[in-house]
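Please read through the structure below; I'll follow up with questions.
Note that one protein chain of the assembly has been removed; the remaining protein chains are unaltered in position.
Note that the chains are named A and B in the order they appear, and that numbering of residues resets to 1 at the start of each chain.
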Amino acid sequence: MPELRTEEFIVNMGPHHPSTHGVCRLVLTMDGEKIIKIEPVIGYLHRAIEKICENRTYQQCIPILDRFEYVTAMSCNYVFSLAAERLGQVEVPQRAEYLRVIMLELNRIASHLIFYGVTAMDIGAYTPFLYGLRERELIMDLFEMTCGQRLTYNYIRIGGVSRDIPPEFVPKCREALKIISERMSDYEGLLNENPIWLVRTKGIAILPAELAVAYGVSGPVLRASGVQYDLRRNDPYSIYERFDFDIPVRYHGDCYDRYLLRLDEIRQSMRIVSQALDSLPEGEIKNKKVKANFKPPAGEVYARIENTRGELGVYLISDGSAKPLRVKTRGGSYNQLQVLPHYGTNMLIADLVANFATLDIIMPEVDR
Amino acid sequence: MNDHLLAVLELHGLFQWLYDKLLTVGLPESWTTVVAYGSLSVIVFGVLALVALYLIWWERKIAGHIQQRFGPMRHGWHGWYQTIMDAIKLLQKEDIRIATRDRVVFFWAPVICFVAAFLAYVVMPFGDRLIVADLNIGILYILAVTTFTVISLIMAGWGSNNKYALLGGMRSAAQMVSYEVPMVASVLTVIVFVGSLSMVDIVKSQSGLIFNWYIFRVPFGPIAFLTYIVAATAEVNRTPFDIPEAEQELVAGYNVEYSGMKFAMFFLAEFVNMFTVAAIAVTLFFGGWNGWQLVPSWIWFLGKTMLVILLLMLFRWTYPRLRVDQLMEFSWKFLVPVTFANLILAGVFKQLHWYW
Partner (left out) sequence: MTKQELAAYVTEKFGDKLRPLESGRYDPLFEVQAGDLVDVAQALKEDENLRFDFLCNLGGVDTKERFEIVYNVASITKNLRLDFKVILPYEQAEVDSVQKVWPGANWYERELWELYGIHVRNHGNLTRFLLPDEWDQGYPMRKNWDAPDFVRLPEID
């Protein structure tokens, strides 16, 4: 009997595919259901944010950068403001710093809740998606109450924040935290011990720590591989030194650890927010010296913060004029997607979906 | 009079009355048979189409309430005619036929799927004396015709000339063939007790109290039911075994290139299949139409079937999806041994009358 002839075939996963979270295209070379080779094709969402920023004033850059990583737009506001403040040696009032931390951490919780829902959805459990979004809604309401926006906030400005929180913010925020912490047990009850969830995520798509570091993977994905590296501790910015929180680390580097780690992070973020709410000082919310035509002296600086998807950075160069000479942005997803072909092969397409989901890649951050 | 009313409520009296009327018209005998069976199949088809539409609504409501939302609310009370409007919408949608399709295969796949889904109802006992034809190989016939679905899914996957559809078709073939084995073995466990393949005989052997139902014939009934319901879930491609149309992996699997009414045929067939496996479960394990006498038997049958379907729906909206190889492992390494051991022990114990 002659040997059966088999051949590899190429599947285009994306750009419009339910589980690529945006418009990512993965060219998969497959042997049956097994993936031999992954080739990410990006650029479908390229909006030339860096080029646009070069033609805007510093203040005008912030709303543009909202669109850089719209799931945690607060972080994008913040990282640009941080870079500009470092360039211009701008003092930030204490109340503004606390408000920033509250907003950043609330945004982190919201983003991780989306992660929870979307990952469960990608692995085939439809219900957690709605649960995750339901609690995110509480946080969105808080943001809407503060700055009128639910997705692209334009809230954190150079030298402070755009407006003060309304008086009902603090009680509402405490209530939201209480509800979320109660419902965390629901989330864990739905998935953590679920045998199907375990076989789908445990030991799947292990990202070794060396590979992760070599490819610049950061954030929760890196910490799930056993590297304790969190910029809130390792390169402190804002007032994170004042709060008592842990950096969760997990050591297997598989999909399950990446998922658990994010749930841990929600808890830590809630700790930070409640501490910040307790010690929220009164006072100014914006440095009045920062004018609309903010012109930092010539110089260059790289600001980086810990975002939900890893290190979010801006390299900002000023030549002393009203417009930045260069705004180079760096998002965690870019590196996470880059490392995917190097460890994501030799598994089934269903594992790729789980892997892609737990990397928590969003495409606007990759394509910019 | 009371007996007559009861017979009408039981519907078989109604059909008998209609048949008597038909006889008085004076058609030749062969024509009478043709007209009788023709109208009967139209009735069964119509009822099932309505049931399928209702199931879609029911599924959406259940999904909604599990997910802390309402589901359809706009069309009528709690959106009761939402799916009818959906069906009308699908009917008037453009039928997109991709240029690179395999014409014949692409066209016939939904038809076969649709027809195969309805064929099982020839021998389905909806109630006391409510059966189109009481074949003496009833359950065997059902298991045979529902297997056509596999062919239609492979045809859909092949005819679409789309890699996702092809993968979906291949997956469905592998999955449905593997789960056919434990499903048949679970069914056989009951057959061992009944000693007949006729659906009516199976139901009649469970007549009487609730403890005559096979699910309560410990120790074999419950195990057989559990293995059957798991295999049946896989057989109708529902989560956690919905890999042929895994939305997040294969977009929509075998039906990715279908649109309009052809898609609706797959969709309706899926729900009819779900009703089929639930109805078989009721017939085999829950005593079919047997129940408290004052309520018509077909209501008992439908009610029990709905409860089994509710179980399937709860599975779907709470569990994640298995991976294709884990699915196969689960079937061949766990379900098949368990069902066969159960079957053999059931036979032995039946001979020794060691059951309750």
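Heads up, the rule we're going with is that contacts are C-beta pairs under 8 Å (C-beta built on N, C-alpha and C of every residue); 3 or more make two chains touch, one makes a residue touch a chain.
Here the structure is a predicted model, which means the values were calculated and not measured.
Note on the chain not shown: across the whole complex it touches A. From the options A:13, A:26 or A:339, the residue with contact to the chain not on display is A:339.
Remark: the omitted chain is touched by one listed residue; of A:159, A:220, A:313 or A:364 this is A:313.
Remark: the omitted chain is touched by one listed residue; of A:180, A:196 or A:227 this is A:227.
For chain A, the residues in touch with the chain missing from this view are 41-43, 46, 48, 50-51, 54, 86-87, 213-218, 227, 229, 234-235, 293, 298-304, 311, 313, 315, 317, 319, 322, 325-326, 328, 330, 334-335, 338-339, 342, 367-368.
Criterion: only the chains that are shown with their structure count from here on.
Across the interface of their complex, chain A is touched by residues 63, 66-69, 163-164, 167, 171, 239-240, 242-243, 246-251, 316-326 of chain B. Across the complex, chain A meets chain B through its residues 9, 11, 17-19, 33, 120-127, 129-131, 134, 190-191, 194, 196-197, 199-200, 348-351, 353.
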